[in-house]
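One structure, pasted below without further comment.
Shown here: the complex without one of its protein chains, the others still in place.
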Amino acid sequence: MTSEAIPLDVRDRAIDDDTLRARLAKTWATPRGLWGALTTVDHKIIARRYLVTAFIFLALGGILAVLMRLQLARPESRVLGPDFYNQIFTMHGSNMMFLFAVPVMEAMGVYLVPLMVGTRNIAFPRLNAFSYWMYLAGGITLWLSFALNMGPDVGWFAYVPLSGPEYGAGKRADFWAQMITFTEVAALAVAVEIVVTVFKQRAPGMSLNRIPLFVWSMLVTSFLVIMAMPAIMIASSTLIMDRLVGTHFYNPAEGGDVLLWQHLFWFFGHPEVYIIFLPAVGMVSSMVPTFARRPIFGYLPLVLALVATGILAFGLWVHHMFVTGLPRVGESFFTASSMSIAVPAGIQIFCWIATLWDGKPVFKTPLLFVLAFLFTFIIGGMTGVMVASVPFDTQVHDTYFVVAHFHYVLIGGAVFPLMGAVYYWFPKFTGRLMSERLGRWVVGLVFVGFNLTFFPMHILGFEGMPRRVYTYQHDVPWAALNLFVSLSSIVLTAGFLLFFIDAIRSARRGVAAGDNPWGAATLEWATASPPPPYNFAHIPVVDDANPLWSAPETLTVAGGLRVDRRELVVTSVAEARPEARESSPANSIWPLLTALATTVMLIWSIFSPWAVVWGSIPIAIALTGWFWPKGTPEDEA
Amino acid sequence: MAGIVRRTANPLLRLLLIAAATMALPACEREERTLRLAPPVASALDGVRLMPIGIGGAPPEVYSALEKPFASNAYDLSQGKRLYNWMGCPQCHGDGQGRSGPPLLDGWWQYGPDVVSVFVTIRDGRPGGMPSFRDKLTTEQIWQLTGYIQTLGAYSAKTAAPSRDDGPQTRPAENRAPAAALFDKFPEIR
Amino acid sequence: MKHRIVLDLSELPQHGWDSASPTWWGTLAFELIEGTGFALAIAVYLYLYSLAPAWPLDAPPPDLGPGTWLTAVLLISVIPNVLVSKWAREEKVGRVRIGMIVMSVFGIAPLVLRAYEFPAMHISWDTNAYGSVVWILLGLHTTHIITDLGDTLVLGALMFTRHGHNRRRLGDVMDNALYWNFVVVTWLAIYGCIYWIPRL
Partner (left out) sequence: MRQGSRAAASVLPALLCAGCAGAQSAFDTGGAQALGLARLMIFIMAVCAAVWLAVMAALAFALWRRRQEATEPLAIDARRQRRMSLVVGGSVAATVVIIGLFTVTSFWVTRSLWAGDRDAVKIDMRGYQWWWQVTYRDGNQAFTTANEIHVPVGRLVRIRLTADDVIHSFWVPSLTGKQDLIPGRTNEVSFVAERPGVYRGQCAEFCGLQHARMAMQVIAQSPQDYDAWRQSQLAPAAKPSDPEQVFGEQVFLSKPCAACHTVRGTSATAQLGPDLTHVASRSTIAAGVLETTRGSLAAWIADPQTIKPGNNMPMVALSPDELNAISAYMASLK
């Protein structure tokens, strides 16, 4: 079929604006009702689900944290027993890393990247739907196992032999390992979508040097996911096999090795930190110019810093193993590589400060979160340099110093920007602004509460308090600080509660925002809030890194796309020259069915290796149904 | 749980709750870790009644009342496996395939597969070399060991059965039903 | 915002091939994921090898027969594979149909040989860590053969329907061929690892 065969009225140039929007809305719509909800492939709807789910997991993980602080507030406390406490801290860590931090960052990417690059849907939208269902199934699996007293109790790092066949009785560690599989499949799917979206679906003219920094950060993050997650997949699969079918990967008596687990886990685990952190700095790089009212200073160094961080991320994993007795020369190499990550981090911090320096800052809530981020994250970065030093690390490794360090990095470095980003992009998600007045309270409570809660933990570490202890005795002098920490955590909890209240309230009753409430420069603000199902009535054409600032009144766009099928523009990787009018798949139930079949197979395989054989058949059928052409206009080429 | 079910008016919700509870209870039992057995329960668990012939009998009431603890609880079974090694059982029974003592893996036992028989065999010993462990193990530990021995001789593995040890391997682990792989269903009577 | 049309896209094709196709890039991305997985599995093999006092552990080196035959079959399969890709590019649907049948056979043949390969290791997965790692390498690669075979069968069937005469589906055939090449290349690395490192 060629383009001549298509009647002219289905081209966007041939119809007036209102008709165009109506036709596009019909073509790209998600049907109402349950069927629509189960079949949708709209990146915005899926990302919103991802975000809501991730924040629910944040709240659940937060409750676990509060329980831990309750137990540790006093020495020899018997609020929780050791078995329950071990499940709780394992759940807290696994939940926060795998069910909150990574998915929430990817969800921001799924929502924003297609809008920021000016396209109509993410690449492989059905894979995107599948990804969400897998994530949801993994999260439910983990929490259900916890509710059934089968919650993993081996730490989020699940070191063998404690998690292995001999010492990890029952199915607890298997549920942990399989939850990993669920969330990794979901994360890998999103990573592929984002890479291809960024490579191929950028608006015409958005050459590499015009890509918004958040998009760059999501691109680097996606590559980190692609390169790092296979390591944990191999680790968790071999762990399950050791436990279920008696392989010997981690059995030293039969040629296996205990440290092999740690190598595999941290080869994933360290990049994991940057998988969470890089999107956050991307958010900061988006918010800083908007509120400094000045284009970002040092675009190229910032991009290079992102890429450098991504590369270095794979050269640091051994610094989690400094006390395992590895050769000392090798350890010194990893000291150097770990510390060198401070250079790209420093570049970014200096560039942000320079941007603020040269701008005229507008102190709205998102910027306040950025400032809280700078204050807190730099402390976390400093303590990161400290633990990179082998001798320093031998004293603080596996103590509360490290607990403090990574909460400074993950909450200060990632959650603060994320909360700022929620305030910043909330109007785009919902069409309504969050409350500026409550927002200031949220920043204040979270910032003060956080620092009061976590700073003393550095000192507890120096005083010799190890991590992962369910209680401590009267003869060690940790009681006063622990009580202080527990009390401070009330302030932090109050801040998060207020944040949730503000978000829920504003989603229903917030002030209507308009297209571009902050006067920002990037393409997501060039369409309505929330965007229509087709994102842009015409695909934008870009000739500047800050298109909405260089031409504030009119948006240059491209015409000539069909409106009777889901169509978008595919452009070249470097220059973003148009290459094809590609179709984007329509709604489908098959991703959900495939996810269900995969869920059955994965859960079953905890109990029987044959699940891999028999459970694959429904998956194959579902995939065939997914792939088989339905004769819609989207299949035309 | 029952209270919640009774208070719930909506029949569909009630049905769901009951379904969830029936699914949940076996799981809870299988993974529960009872770290401290109350002393009265422990001593009551010692009261097995053995048939005069020395084979089979009735477990104490508390055993049934607790819905056969130790038989399918993953933690107890793994403790039983550790006790098997710690108490020197392998010296005579090997990895379960027998040595100077009879094999335990084939599930074809002289005094039968009944829990009471196994319990009494461990506690009191048997003529022909099986020593008494009454002075070496507590009642709870003997029950853990009993539960483990039963998974050792099972032809179809329980999901709660222990996995392999971090040691030299001589046979598939209990969660893979080694008896089915290593022995015929009806081995010779020794 | 007001829109001002500055670019006309109506003459662009409705679907691109190779680097103009998102699917092509998606295939590459998945190959990167799986390639990393293979690389790590091989790294696990080498790691365990570096720790072992003797290698293979308690087993003779694997028999070369089945694995080498399988390697030969995979290498030969590259020829029809490249041809299918070429015919798809030339939109010769008839030839593509034949090619897909041939490639299905070339997907099944290694599976048959693979069945002989496992016993040729002279070790079981639960004997020791060496057994575990060779089995997982073989298993991991087998799943890739099966996946691509499934893909080939479904696409082959599709070629015989009305959907066959479609540039989009011919693009899928090319991407499938690309993936098969990946399966072959990764096997060469695994073959060298499993069969020749123990003979070093």
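A, B and C are the chain letters, set down in written order, and residue numbers restart from 1 in every chain.
In this section, a residue touches a chain if its C-beta (ideal position, glycine included) is under 8 Å from a C-beta of that chain, and two chains touch if they have at least 3 such contacts.
No experiment lies behind these values; they were computed from the predicted model shown.
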Touching partners, among the displayed chains, of the absent chain: A, B
Of A:Met339, A:Ile490 or A:Val573, the residue in touch with the unshown chain: A:Met339
Chain not shown: contacting residue from A:Ala14, A:Ala73, A:Val307 or A:Met386: A:Met386
Of B:Leu37, B:Ile55 or B:Met130, the one touching the omitted chain in the full complex: B:Leu37
Contact residue for the chain not shown (choose from A:Gly315, A:Pro361 or A:Pro618): A:Pro361
Candidates A:Leu24, A:Ile349 or A:Ala637 - the one touching the absent chain: A:Ile349
Hidden partner chain, touching residue among A:Ala372, A:Ala526, A:Leu593 or A:Ala637: A:Ala372
Missing-partner contacts on subunit A, residue numbers: 81-83, 86, 155, 159, 161-162, 166-167, 252-253, 257-259, 293-295, 297-298, 301, 323-325, 328, 331-332, 335-336, 339-340, 342-343, 346-347, 349-351, 353-354, 356-363, 368, 371-372, 374-375, 378-379, 382-383, 385-386, 388-399, 443-444, 447-448, 451-452, 455-456, 458-459, 462-473, 475-477, 480-481, 519, 521, 546, 549
Contact footprint on subunit B, counting only the chain that is left out: 33, 35-37, 39, 42-43, 86-87, 135-141, 166
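As a working rule, only the chains that are shown with their structure count from here on.
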Interchain contact steps from subunit B to subunit C (minimum; 1 if touching): 1
Whole-Å gap separating subunit B and subunit C, where each centre is the average of the chain's CA atoms: 47
Length of the line joining the C-alpha centres of subunit A and subunit B, rounded to whole Å: 45
Averaged-CA centre spacing for the pair subunit C and subunit A, given as whole angstrom: 30
Contacts with two or more other chains, residues of subunit A listed in rising order: 245-246, 248, 251, 254
Interface hub residues of subunit B, defined as touching at least two other chains: 164, 169, 172
Residues of subunit C touching subunit A in the complex: 1-16, 19-22, 25-26, 29-30, 32-34, 36-37, 40-41, 44, 47-48, 51-52, 57, 125-133, 135-136, 150, 154, 158, 163, 166-169, 171
Interfacial residue positions of subunit A with respect to subunit C in the complex: 1, 3, 11, 13, 17, 123-124, 188, 191-192, 195-196, 199-201, 204, 226-227, 229-231, 233-234, 238, 241, 245-249, 251, 254-257, 260, 263-264, 267, 515, 526, 537-539, 541, 553-561, 567, 569-570, 572-573, 578-583, 620, 623-624, 627-629, 631, 635-637
Interfacial residue positions of subunit C with respect to subunit B in the complex: 126-128
